[in-house]
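Here the complex is missing one protein chain, while the rest keep their positions.
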Amino acid sequence: MPSEKNERGAKKRRPVLVQVETPNLIPERDLGTIPVLQAEHLGIDFGGLTAVDDFNIAMGRTEISGLIGPNGAGKTTIFNLLTNVYKPTRGTVLIDGYDTAGKSVAEVNRMGIARTFQNIRLFSKMTVEENVLVGFGNTMRTHLITDMLRLPGHWKQEAEFRDRALELLDIFDMRKYADTLAGNLPYGAQRRLEILRALATGPKVLLLDEPAAGMNPAETEELMENIQKIRDELKIAILLIEHDMSLVMGVCEVVGVLDYGKIIAKGTPEQIQNDSRVIEAYLGKQEVK
Amino acid sequence: MEEEVMTEKRPIISAGGGPRREGAARKTLPMPVRYAINAVVVLVLLVLGELMIDGGAINRYQSTVLEQVGIYIILAVSLNIATGYLGQLPLGHAGFMSMGAYGCSIFIIRMSEALGVGARDFVTGTPMALVLVLGGLVVGGVCAAVAGIVIGIPALRLKGDYLAIITLAFAEIIRVVMLNIDDVVGFDLTGGAAGLTGIPGYSSFLLVFGCVAVVCFLTHTMMKSRHGRAILAIRDNEIAAEASGVNTTYYKTLAFVVSAFFAGVAGGLYAGCVGVLQPAVFGFMKSIEILVMVVLGGMGSMLGSALSATVLTILPEALRAFSEYRMIAYAIVLILVMIFRPQGLLGSYDFSLSRIIERVMNRDFPWARRAEKDEPAAKEVSADA
Partner (left out) sequence: MFFTQVLNGLQLGSIYALVALGYTMVYGIILLLNFAHGDIIMVGAYVSWLVMAQLGLPPVLAIILSVAACTLMGVLIDKVAYAPLRNAPRLSILITAIGVSYFLENGAQLVFGADAKVVPAYTELTTVQLGGLSLSFPSILTVLVTVVATVALTVVVQKTKLGKAMRAVSEDMGAARLMGINVNTTISFTFAVGSALAGIGAVLYAMAYTQANPTMGMMLGTKAFVAAVLGGIGSIPGAVVGGLLVGFAEVFVTAIGLSVWKDAVVFLLLIIVLVVRPTGIFGRTMNEKV
């Protein structure tokens, strides 16, 4: 609604193809279509301090990208900008060609972007299954009255979506937890549940904020496989922030390096690993795994 | 809610069917059976109560207290929607109650004058009077719901304490308006400080507890649906709820308005029970009294709200001799509960008759459950290692 008044409002209805700056970075298989997520000159200032500046991205429909950078470089801020949690000071975000300007966080989610959080944010007093069902909330279409009076439509839909929720839980082999309170799950399972809840919203792009934080190498290995599995089977794009280099280098097709709110390098994992600027600014003396 | 209805499979990712939990399949009751059982129990209780009143086992005074109990159950259950489920702290529930009380009784008084329904008709319960009463309760609920929207839209943009104070402010405004509106409109509407009199005594045991059953049912069905889950999600983590596509403004307003509507219905019943309405009754203290019921019972527990509403309504009546200590005891209990059991006496536990029946069917008793409970955590560790 507020976007009607926005100066960029004219753009919002029609998908617009914006020229991609670095088309070579989009995987070949995705080149025929418009980028599923595109940000142009995105930036935000917090009281005069520029937290993120001139951030550009164009993601193919089935691309897996990574964003790395030292702590405080602005990675999570970029996620918040892409999902409209923070209103950008500059620049545009297009999801599947539609401008997100003036949309609420929930509307942006419905436009096709889902995310997880660095510090886990589950609905801890609800069961695992209910957490996923909240994600399905917008796909479910029963009217309040249908639900309150328990008309037949309610039963049909509840049953259908409970099945779907269980199937979704199977991705990470979490069906056994369906009736457990999310807050009582082990840490790793909580991280996985966040991903599943995000998937339940039916996104075109999935943003993962440090999905491997606190996981051991074996779990990280498994997560890597699962990220690829999600991409392969659901045909969605995934953008992740991660400190674990083995994960980023192992799973991402494109990696961007962020420092002081700016992208200082962008390319394939091999390019990044050999980029002198990156080694200088970010990796320092540390050897890349 | 473990119905086993099978519909077509929609594989998301290599969907594997299989039982919900590992191990032997659990015996469950189909949903319609569950509802039927509950409906029968409610009906039996209603009939039993009515028979006891008619037969004289419950005297007039006691049945009036019972009506009050029912009214406070509705108030507590409705406030619990906003407090326990949505996780906000509205301090103006009495304001909604008063909107409902005045809306309902003014509607009934005016309409019965216009239609020539006498006060006796309400007691004997002629069809016309019954229609008027039900209509009045709906009018009262709608009045309160409108007030809920009016205050909810600005209030729900604010967080926690600000919301509390703005609802308190709004309830006070309602009280002042009820007190002085007659001078503004130029005729007798609310009766001002002297009170609104001549309200027919339409509230009865059956009506009140019929309403209790309906309110509890509707609250339950709303909460156990996608709408209710959205409301609970907002309580648990508003930012995550929004990021999961929950329209937080809509669902906050919805919870608020439903809560107000039921409070309005309770107000309407209250008017028919006491017969006189004075704005002073619906002050801040009344809001607090209702809040205490919800908090003591356990925020988020409908059974808790209902139980503590019952106890806190009957207890003062039973302890009339100590009435001056009653309020102070309220206060101390409230503080002690917050310090030693902040989640309330029942926490978020809710009673389910069907669940108990199912447990019996499965020979699954609490004393046999402990081992099973510990299992998943252990399994997780081994699976991850």
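Read from first to last, the chains carry the letters A and B; within each, the first residue is number 1.
Following the convention adopted for this analysis, contacts are C-beta pairs under 8 Å (C-beta built on N, C-alpha and C of every residue); 3 or more make two chains touch, one makes a residue touch a chain.
Just so it is clear, the model here is predicted, and its values are computed rather than measured.
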item	value
Full-complex contact with the absent chain, from B:Met31, B:Ile58, B:Leu89 or B:Leu232	B:Leu89
Full-complex contact with the absent chain, from B:Val44, B:Ile149, B:Ala194 or B:Ile335	B:Ile335
Residue touching the undisplayed chain, where the options are B:Met52, B:Leu179 or B:Leu206	B:Leu179
Touching the absent chain when the full complex is considered, from B:Val274, B:Val295 or B:Leu312	B:Val295
For chain B, residues in touch with the removed chain	87, 89, 154, 157-158, 160-162, 164-166, 168-170, 172-173, 176-177, 179-180, 239, 284, 288, 291, 295, 299, 324-325, 327-328, 330-332, 334-335, 338-339, 342
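Going forward, only the chains that are shown with their structure count from here on.
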item	value
Distance between the centres, which are taken as Cα means, of chain B and chain A, whole angstrom	39
Partner chain A, residues of chain B touching it in the complex	1, 3, 5-7, 9-16, 18, 20-22, 31, 35, 218, 221-222, 225-227, 229-230, 232-233, 235-237, 239-249, 254, 300, 348, 376-377, 379-381, 383-385
Touch list for chain A against partner chain B, complex	83, 85, 104-106, 109-110, 114-115, 117, 121-126, 130, 133-138, 140, 142, 144, 147-150, 154-156, 158-160, 162-164, 166-168, 170-171, 173, 175-180, 184-186, 188-189, 197-201, 216, 218-219, 229-230, 233-234
